[in-house]
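The complex is shown incomplete by one protein chain, all other protein chains being positioned as in the whole.
And then subunit A:
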Amino acid sequence: MSTTTPSSSAAGPSMTLDVSGTPKVPFTRLVGVELRKIYDTRAGRWLLGAIVLITAAIMTIFFFAADGPDRTFGNFIGISATPQGFLLPVLGILLVTSEWSQRTAMVTFSLEPARTKVIAAKTVAALIFGLAAFVAALVVAAVCTVLGGAEGGFDDLETKLFALFLALQLLTILQGLAYGLILLNTPAAIVTFFVLPIASSIVFSLVSALRDLAPWLDLGTAQEPLFSSFGGAGLTGEQYAQLGTTTLIWIVVPFVLGWIRVLRAEVK
């Protein structure tokens, strides 16, 4: 077939498109394309490189700075949470907002008009990167613990807490995606993502009438037991419930609103 032969030419001019032989774009292919979009620009590669380097650097610093008994596997993992929690959501934000700032949404949505499928593919792609970053942190932490960790450095392992910790990382990425979807603007989404939780914490700690409600309404307050209990006691049922309500308010609701906005948006 020559390069520009329209497929209908064999049947002669026809006013209908024969789409019977064309399957829909499979979801896995969309995820593959979205994964590729994360690293196929220089900006994307810099961000990924920064995440890997900063994670490795902060563990190395901890390795030399911490006292022997503190060099446990759990602590190594815990220390990697901070930079990853800051940078991975930016990756999620960019995956959504760059489609608007670079106006590629026009191409993306004309190749796949089912916008929900595209959003889902972006979400899965961002979570895959989050999972990969977590696995990378596990490997580096294991190496650090084996090389120079405390005696019994792996003793404080508790699967449930690792799962919670991973869930927290992934939720943070979802939060980034949610703000990206709602604002569709890179600087606004990044600023909101970093400033809003701080503002919320300040309000809830300063206004005494709100202080009792803080664990139920303020994301930072509700997530604190996850960090403080890392390697220690588990969470109470009430703390799980508080994680649930704050996740709903700060992540789920914005995500749904952003999703609706993209479905309705006029793509220019």
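The rule is short, and it goes like this: a contact is a pair of C-beta atoms (placed from the backbone, for glycine too) under 8 Å apart; a residue touches a chain by one contact, two chains touch by 3 or more; residues count from 1.
Keep in mind that, in the parts below, contacts and distances are computed from a predicted model.
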Listed names "Sarcosine oxidase subunit delta", "Putative rhodanese-related sulfurtransferase", "Electron transfer flavoprotein subunit beta" or "ATP-binding cassette domain-containing protein", with the criterion being the UniProt name of the chain not displayed: "ATP-binding cassette domain-containing protein"
Which residue of A:S110, A:T159 or A:S208 touches the chain not shown here: A:S110
Selected residue (touches chain absent from view) among A:A43, A:I61 or A:L157: A:A43
Contact set of subunit A toward the excluded chain (per top definition): 1, 3-9, 12-19, 22-26, 29-30, 32-33, 36-37, 40-44, 98, 102-104, 106-107, 109-114, 264, 266-268
